[in-house]
Structure formats: C-alpha cells, structure tokens
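I have a structure I would like to understand better, so I am pasting it below and will then ask my questions one at a time.
Missing here is one protein chain; the remaining ones are kept as they sit in the complex.
Letters A and B name the chains as they come in the text, with residue numbers starting at 1 for each one.
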Amino acid sequence: MPENENYREIEITVFRYNPQDKDSTPEYQTYTLTETPGMTLYIALIQIWSKMDHDLSFDFVCRAGICGSCSMVVNGKPRLACKTRTNEFEDGKITLLPLPAFKHIKDLSVDTGNWMNAMSKKLESWIHTQEETDLSRIEKPVDPEVADEVFELDRCIECGICLASCSTKIMRDDFVGAVGLNRTARFSIDPHDQRTDEDFYELIGDENGVFGCMSLMGCEDHCPKNLPLQTKIAYMRRKMVKVK
Amino acid sequence: MLSRGYTTELLTGKDSSKRKSRIPARIDFLQSVSGLVLALFIMFHLVFESSILLGKDAMYMLTKVFEGEPFIQGGEPLIISVLAFIIFAFFVLHAGVAMRKFPSSYKEYRRYTEHKALLNHNDTNLWYVQIMTGFIMFFLGSIHLYIMMTQPENIGPYASSDRVYSDLMWPMYLVLLISVVLHAGIGLYRLIIKWGVFDGKDPKANRQRSRRIAKVLVTAYLLLGLASLGAYMRIGYEHRGEYGQRYVPGSGK
Partner (left out) sequence: MKIIYTDALVVGGGLAGLRSAIAARDKGLDTIVLSMVPVKRSHSAAAQGGMQASLANSVKGEGDNEDIHFADTVKGSDWGCDQKVARMFVTTAPKAIRELAAWGVPWSRIGKGERTVVINGKHETFNERDEAYGLINARDFGGTKKWRTCYTSDATGHTMLYAVANEALKRDVDIHDKKEAISIIHDNGVCHGVIVRDLINGELIAYVARGTMIATGGYGRIYKQSTNAIICKGIGTAIVLETGIAELGNMEAVQFHPTPIVPSGILLTEGCRGDGGVLRDKDGYRFMPDYEPEKKELASRDVVSRRMIEHIRKGKGVKSPYGDHLWLDISILGREHIEKNLRDVQDIAISFNGIDPADEGPKGWMPVLPMQHYSMGGIRVKPTGESTTMKGLFSAGEAACWDLHGFNRLGGNSVSEAVVSGMIVGEYFAQYCHETHLNTNTSVIEGHLEAQINYLKEILSYDGGLNIFDIKDEMRSIMQEKVGIFRNGDDLLEAVHRLEALLKKTKEITVESKSLGNNPGLNEAYRVPKMLKLALCAAKGALQRTESRGAHYREDYPKRDDMHWLKRTITTWENPEDTLPSIHYEEIDIMEMEMPPAFRGYGRKDSLIENPMSAQREAEIEEIRKTLGTVDRFTIQEALLDYELPGKLKHKNERVGVGYA
C-alpha cells in the first residue's frame, strides 16, 4: 500500500518487563504508527519490532487464528492478536498486556506450553482403550454425528484465553479450567474411549476440576473458537455429581 | 483419635479404596440445593411480608396462618421459631459450603479484584456482588434470623413496624433487603447456567433469556421489598407513641 495521508495514526501501548533481567522494571511503552487498511495487531507488532524496537517480545506462529500462540489482553479483553483488526478501536489507542494466569516470559510473551502439557497429562487427555488396533484392518465405524460432535470440542487450540478470563484460575493456579474440562468432555463422548464416568471423576472430581468452576462464563464469552465451554462444563458437572 | 479413613485421605488424597473422595461432588450439589431452597424461601418471604401493603389486617391474618391458627387457637409463635431455625440451618449450610469459593487470602482477593477490573466482564462482575452480599448476610442475616428464632411473637403489623422504626432496625433491613434480593437473583441465574438447566438447543440465547428474567425478578422484588419496608416505616412512625402495643385485628389501628 502506498503512503496515504488519509491514514490515521494509532498508538499502541505495550507492557514491557523482563522478569529474568534484574535491572528490568515493569513499564508501559507507547509506539505511534500509521494504520494501513486491514491492519491487524500482527501486522502492527511486526512493524514495531522490525522498524522501531527489535527488543520487543511477543509470540506469533500461524498468524491466521489457528495455532493459539498470540493470545494477549487487548484493551482489557483476552483475545487472539492476529485476528484483531486495529480499526476496531475508534480512538486509535490500544493497550496490550501479556496473558494473565500464565508464567510471564517477557513483554507480551508467556509460557503456555508447559502449563498445557501438564494439564493434558494430568487429565490423561488421550484415548484409553483395551482394544488392540490392527492397522491393516478396516477402522471402527463411528456414527457421523458423533464424530462431528467430538470434532466440535476437538477444535480447542489451547490458546489460554479461557484461563486468562477465569476468576477461579486467577485465584487458584491448579484449576484445570475450561480447556481441561472441555477436553474431558471431548473424550467422554468419543466412542473410542472406554473410560467410565467413575474414571473421569478421578481426574476432575474436585475443586481443581469441575467443582472449582463458578460458572462465571469468562471462558465461553472470550473463546476465540466459540466453543460451547459452559455447556460442556455443565454436562460434566451433571455427570460427576451422579457418580456413586 | 486416629480416624483411618480421613488419615488415608490426608496422606494420599484418595479414600481407602484408592478412589477420589466423593465429598466435593456432594458439597457442590449441596451448595446449589441449599441456595435454591433459600432463594425460593426469600421469594415467598418477601411476598408474604408485602401483605402489609394490602393493609394491617392482611398482614395480621397471614402472620397468624404461619403461627398455625387454623389448627391452634390463637396461634403458636414457636412454629415461626422452628421455621426460622430450619432456614437458619440452610443458611449456615449454604454459607459454609459457598464460602470455599471466596478468595481465601488477601493475595487471592487482590488477584480476583484486579483481574475483574481489567476484564470488566459482566458475569465476573456479578460474582463480586455475590461475594459482597454474601459477606454482608453472614452478619445481617444471622441477626435477623436470631431475632426471628428468639422473638417469634414479635411479628405483626405493629410489632414489626415498631422494630423497624422505633428499634432503629430499618437501616439493617434496608441493607439486608438489597443484599438478599441481589444474592438470590444472581444466585438463581448462576444455578441455571451452572447445571445447564435451560440450555436447550441454543444455550447462548437461552442464557440471555434467563438473564433477562433474573433482572426483571430482582427489580420487581427490590421494588416490592422497598415498598413493604416503606409501609412498615410509615406505620412504625405513626405508632411511635404507642410503642409496644400489639395490633388488634379489625381495629384498623
């Protein structure tokens, strides 16, 4: 796009801090740049990084809303930066913070990977079955609607936004959050998984699991994939309460 | 004394059959059930209380019905005591199990409130109301229930009004009224979401509907409660000269 004087200036204010550097103190830094048509926070941040401040840390991978790397707090709302267009903000002022509820790495970068892996392990987020699969044989048939239902929940991208929007997680770090509860719901409806409700109770039947959820719906209201998180948490809660 | 069951849980986090304790499930369920009972009770309570708006006779009659007059000559205020005790039991139970959700340290409290301020998210803000009103009711609800248990005879058009006005209980009742209506309304709405009761085919739309209904109910009950409180205030003010006198039905005085 050619330079155009009709384009407005926008101000992006970023939380700067490097917890690994003893001399670093938390501060806010403001960058002014020219908004181009269709500009997203990905485009804006890459521009700041390559042209104005090589030391700014943030995480992007797919830049298409698929991988869940770039979650950050944009004017108070946790969301995916790559899918956030700058022209949404009428006053042209955007404040960016790292995602709360995760270990802070630097500036806008947080450590989601280790938390998510630990959660996946804790909830044994894989198929449990006694059946041996002979890979040469025709696969087990699955009702197409059930497969679609599993897929619907499998769409989670572990972006961490549900946790950053969750009061329980903010107060209690061990809470598995909507991402974890949705994961158990996903396996509980998967016909390949032979686990019973009793088995799932062992994983989420406590205050770090489904009974820790206060139904404040921060998760569902901010989920960038529009997953039916609250509905599935309620589903698991009803199941777990019935476990003898 | 060593209780082997509990000690096993203390050491392993599991019960003796190596299962995770079922208590959290029971507690979660109890919290909801006790909350539901209390909310329903409050809904009726405020309606009955508003009988004063239909006149002193109406209120007097209703009081007597609750004292069991249709069966017992002159009514038995002890019945109110017993009722109040049952409600108090639910109240304590609910407070006890719901308290586990409260921020349990200053750090948690700060994290919650700062996060809430940052997020400015509707349902998250509402929970702050729940914490605050719940906290208030610990005290005010207890006082109110204690009075009802110990002085059940002091319910009536004049007795109640005197308490509200002359005994200077109205500020407490005002705060209690607002707290209880908000807490119950938001609590009911939360219950619906928590258990997915009216999720139906389109949970998002149905939640919005539940929310609207809850809002209407809270407003209606607040207005009703305030009107009743106003009525007791007015009667108490007019009756301040004859403080302590009981209402004689049909006298209009």
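Definition applied: contacts are C-beta pairs under 8 Å (C-beta built on N, C-alpha and C of every residue); 3 or more make two chains touch, one makes a residue touch a chain.
As the structure is a computational prediction, the values presented were derived from the model and not from experiment.
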Visible contact partners (per top-of-document touch definition) of the missing chain: A
Looking at A:40, A:165 or A:215, which residue reaches the missing chain? A:40
Omitted-chain footprint on chain A covers residues 1-2, 18, 20-21, 37-38, 40, 49-51, 54-57, 59-69, 83, 85, 105-106, 111-114, 116-117, 120-121, 124-127, 129, 131, 133, 135-144, 147-148, 150-151, 154-155, 157-158, 187, 190, 192-193
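Convention: only the chains that are shown with their structure count from here on.
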Let me have the rounded angstrom distance from the C-alpha centre of chain A over to the C-alpha centre of chain B, please. 37
Considering the complex alone, what residue numbers of chain A touch chain B? 73, 76-78, 97, 100, 165, 167, 170-172, 198, 201-202, 205-207, 211, 213-218, 221-222, 228, 230-231, 234-235, 237-238, 240-241, 243-244
Can you list the residues on chain B that touch chain A in the complex? 19-22, 24-25, 27-29, 100-101, 103, 108, 111-112, 115-116, 118-124, 126-127, 190, 193-196, 199, 203, 207
